[in-house]
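With one protein chain withheld, the remaining protein chains of the complex are depicted in position.
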Amino acid sequence: MKRVCVVITARASYARIKSVLEAVQRHPELQLQLVVAASALLDRYGSTVDHIQRDGFPVAARVFMQLEGENLVTSAKTTGLGIVELATVFDNLKPDVVVTVADRYETMATAVAAAYVQLPLAHVQGGEVTGSLDEKVRHAVTKLADVHFVATNMAAERVIRMGEEPSRVFVTGCPSLDLAAQVLNGQGALDFDPALRYGGVGAPIHLSERNYLVVLQHPVTTEHEVARRHVTETLHAVKAVGLPTLWFWPNADAGSDGTSKGIRAFRESEGAPNVHFYKNMSPEDFLRIVMHSRGIVGNSSVAIRECSFLGVPAVNIGTRQVGRERAGNVIDVDYDREQIVQAVRQHLQHGRPERSALYGTGQAGVRIAELLATVPLRTDKRLTY
Amino acid sequence: MKRVCVVITARASYARIKSVLEAVQRHPELQLQLVVAASALLDRYGSTVDHIQRDGFPVAARVFMQLEGENLVTSAKTTGLGIVELATVFDNLKPDVVVTVADRYETMATAVAAAYVQLPLAHVQGGEVTGSLDEKVRHAVTKLADVHFVATNMAAERVIRMGEEPSRVFVTGCPSLDLAAQVLNGQGALDFDPALRYGGVGAPIHLSERNYLVVLQHPVTTEHEVARRHVTETLHAVKAVGLPTLWFWPNADAGSDGTSKGIRAFRESEGAPNVHFYKNMSPEDFLRIVMHSRGIVGNSSVAIRECSFLGVPAVNIGTRQVGRERAGNVIDVDYDREQIVQAVRQHLQHGRPERSALYGTGQAGVRIAELLATVPLRTDKRLTY
Amino acid sequence: MKRVCVVITARASYARIKSVLEAVQRHPELQLQLVVAASALLDRYGSTVDHIQRDGFPVAARVFMQLEGENLVTSAKTTGLGIVELATVFDNLKPDVVVTVADRYETMATAVAAAYVQLPLAHVQGGEVTGSLDEKVRHAVTKLADVHFVATNMAAERVIRMGEEPSRVFVTGCPSLDLAAQVLNGQGALDFDPALRYGGVGAPIHLSERNYLVVLQHPVTTEHEVARRHVTETLHAVKAVGLPTLWFWPNADAGSDGTSKGIRAFRESEGAPNVHFYKNMSPEDFLRIVMHSRGIVGNSSVAIRECSFLGVPAVNIGTRQVGRERAGNVIDVDYDREQIVQAVRQHLQHGRPERSALYGTGQAGVRIAELLATVPLRTDKRLTY
Partner (left out) sequence: MKRVCVVITARASYARIKSVLEAVQRHPELQLQLVVAASALLDRYGSTVDHIQRDGFPVAARVFMQLEGENLVTSAKTTGLGIVELATVFDNLKPDVVVTVADRYETMATAVAAAYVQLPLAHVQGGEVTGSLDEKVRHAVTKLADVHFVATNMAAERVIRMGEEPSRVFVTGCPSLDLAAQVLNGQGALDFDPALRYGGVGAPIHLSERNYLVVLQHPVTTEHEVARRHVTETLHAVKAVGLPTLWFWPNADAGSDGTSKGIRAFRESEGAPNVHFYKNMSPEDFLRIVMHSRGIVGNSSVAIRECSFLGVPAVNIGTRQVGRERAGNVIDVDYDREQIVQAVRQHLQHGRPERSALYGTGQAGVRIAELLATVPLRTDKRLTY
């Protein structure tokens, strides 16, 4: 039995890796060691740990590590503290391989701790290109990782060009699509009232008419002081469009406070009569809602990955997703209420775009588990040039 | 005035960056903020901080951060703790640029803290290739850094191939050669008794006859359990050669304990009548001694960099320097007393090799300071492909 | 010049120690080294650091150290991280004495760091008795401290009975009264509109009529899950009384989230038409408002200390202040809306109580500074029995 340790530090990472967890748990030669840390433990970000346990994944260790402040200094300290504690966790759990997901700032903690303790490190979703601190984090993690499970062919090519051995780079597709594939294949019914199930505040929304928008807008790490202005533009746009809207609260990033404040201030001063705000939702329910929506607005990668696969129109705002490969479902706009309104209207006229397999076919979890079971796991490597 | 914050975490890093410190201190548009941390503060590794202060560099902050244990887990924790504390230091010193040196494991702390606090990060000595954990650290730091001061043309090419913007990569030569250049140009007189000045234990050595060897052998990070066997081979070889030998105690790396124990045990059981052991020495005196020696033995990069520049014969043992570019002064051998003896004898027969400019011309410090003063310092970057 | 290092970790501690800071800054033989840390740096708790700087105190070091989560585990980790970082700060600032205030959980960080680095530690406000974790913290800090500046004669007696040398225990009065004394002596005019100056949300309040209540209710550390129920009782009571009310947001304690949620939920569901909520206020303005109010409700020590001195009626709810000495201005009640309403009405009938000097005469800051300058500062001590 190979012990596979997966570290989950945020709600979004859980959604993205869940199908891998399932596949590891089902694999006869693998044993799952799940570590839940950082904002995934915090009530303010939706107590992801509770969802994880309800979904049947036992938690091997919990690590509170997130400094309060949501600024650049605390991001660094959260990461440092994470290394300190994850080193202890790894020393006690003794995994055979550690899996880290994507490019959130605190994934660096998992990567450094694993690399330094000389555990083979598998990185999911390397080789992509975006803006901001994520960009540095993602590629630094690539240089610390020993096995790479990437989403697209172009991502594989980039990882290899950075000097990684081609034999250790695998195009598995993005595991976040696995859940989308499940939702698409028969689990997509909108048979629940989201306000009833998840609370939240604001206007009542009737899903059954399938005539609503979804908004998910994260603060942009490197411009956190303008986060408030950014979110205000979107709020104005959504109000102007007037469609019922389900708005999802952002993650624990440097600056989310600016975003939160912007939302609160707008509700007090302008009012948002067509919007219902949610703090958290199970990834399945979230995807069900997204799948049947008229479109998604914001700067989440969901709009680009899952929505390309599901064929949902997306309005992508600002620089957060610059560089990420896009299928035909995305219209890019600036932080500008008018541009946002116009893009939404354009989508509403044209209807649903083609579905795309750019980011995978929905089998990433199973493929990654199989590779973890069979690929030789080594910690020594060397630049290929 | 641009504030240039340099973080020094070890004796070897100080020697390597000293000429940069001098050049920054002399530059009219730069202000030096020197942070001394980790083993550079510790008596057991030669109290580098005292040398630094005696050399006239004011210390802006001291940070004890090294966990005891010299194993993989404590290396990780030292690094994590370093991030936590350096983030505070940077938040209080507010530098305009942070400089980190080479590839020791704890340089990752400087790199992550600076990148996350969004300070421009300058990396000295990226783009080289070696074995072990250093390899991962070095390239991960490259992906976190914004400006690259590399030693050789090949290093520059590698950094650029990893996706860094060519306009931010500068071949400055290795700053450790600057000191070698000073020693070579008139400051090289062997006008002191090292045992008198630095203590140490073992046989008396007469430098004036210029008929002695120098040994500097570090434990190899990823094989620390065999460190003791490794050092014992060298001890046997040096004893067999019989030349007076100055042996320098290794750095604070995972496993240095194995090395230390090996040395102590050998002295107790076998005796080392021709060897004098030193714990530390000023970099200048060390280079003077190396320059006039019959050759250097071990696995230090000094043998490959400084000694190529100085024209000193070198016997390089084992895998630690695999991948590093070599001039003609190096004979590579295995951890094997016979091979070591044979290589030393071969050098003794052939005499001194040609001097080489592979790693620079001795002007790196001045060039780096000038570039820090003039290059636009930005923290945003993106893979070039 | 003796360097006096004061560590401020929360809004309430600043208010409490401000007169000491002023007196130290003015004292010809003392030099102030102010360290601002934990929630005192955080926007969510009112950015106390900005008030501090605006008040003319230079900040020698900032230390983000507060873990997010507001639970027991994160309280411990915040404290541990604080020790780690404050040890570095003390090592760099080299103070002659460290001052810590009262009994918040993170004051233990200051106390341990100072005691371990063998700096003389002065503790302000030891010897009092309350419930909850504060009780353990306060007396443990007493056992780590070398000089004790206590508020009352009974506090002095308790500190001495715990085995401290009588010659190191000084009854200075509580420095929080110094500000109250200033406000009382001519700086108490209600010449500002709090909503204009401090924002906040809720009903407009007219101070000039001096017909309003003040509420300040902290979550109780050891019962944080019921914090929400507690605050809801008070909200109902305040609504039932119907007087205009200024409600102050609680501090960064384990459980403040429960309190915050309770307030938000009440506003959404019940409405609070006579209440204006404030997140922060300068201590002076706060005391001005308290001084002219019809009474204070909640569980803050302000109700017991400052309000006894100012002669303001107080309704003290629950167990948080159990054990604290009281003058005649306090009515104690349970977490029960009816009891609260009744107590407020009783006060309204009886009018203002006598002013009391139980907690001092308003000269604590000056006395403490003078003692810091003259008392021999030693770090060795021994139980007196």
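Details
So that you can tell them apart, the chains are marked A, B and C in the order they are listed, and the count of residues begins at 1 in each.
Note that a contact is a pair of C-beta atoms (placed from the backbone, for glycine too) under 8 Å apart; a residue touches a chain by one contact, two chains touch by 3 or more.
Quick caveat, the model's predicted, so the values are computed rather than measured.
Per the touch definition above, the residue from C:96, C:135, C:325 or C:370 contacting the chain not shown is C:135. Note on the undisplayed chain: of the listed residues C:26, C:161 or C:352, the one touching it is C:161.
Only one of C:20, C:60, C:108 or C:275 touches the chain withheld from this view, namely C:108. Contact with the undisplayed chain is limited, among B:69, B:166, B:273 or B:328, to B:69. Contact residues of chain B toward the unshown chain are 39, 41-44, 64-69, 71, 73-74, 77, 81, 201, 252, 257, 268. Residues of chain C that touch the chain left out of view are 72-73, 75-77, 79-88, 90-91, 105, 108-109, 112-113, 115-118, 129, 131-133, 135-136, 139-144, 158, 161-163, 222, 323, 379-383, 385.
Of the residues in chain A, those that touch the hidden partner chain are 61-64, 81, 84-85, 87-88, 91-92.
In the analysis below, only the chains that are shown with their structure count from here on.
For the criterion of most C-beta pairs in contact, the winning chain pair is A-B. Interface note: chain A and chain C, two copies of one sequence, contact each other through mostly matching residue numbers (shared numbers exceed half of all numbers used). Put simply, the C-alpha centre of chain A and that of chain C have 41 angstrom between them.
Residues of chain A in contact with at least two other chains: 73, 77, 81.
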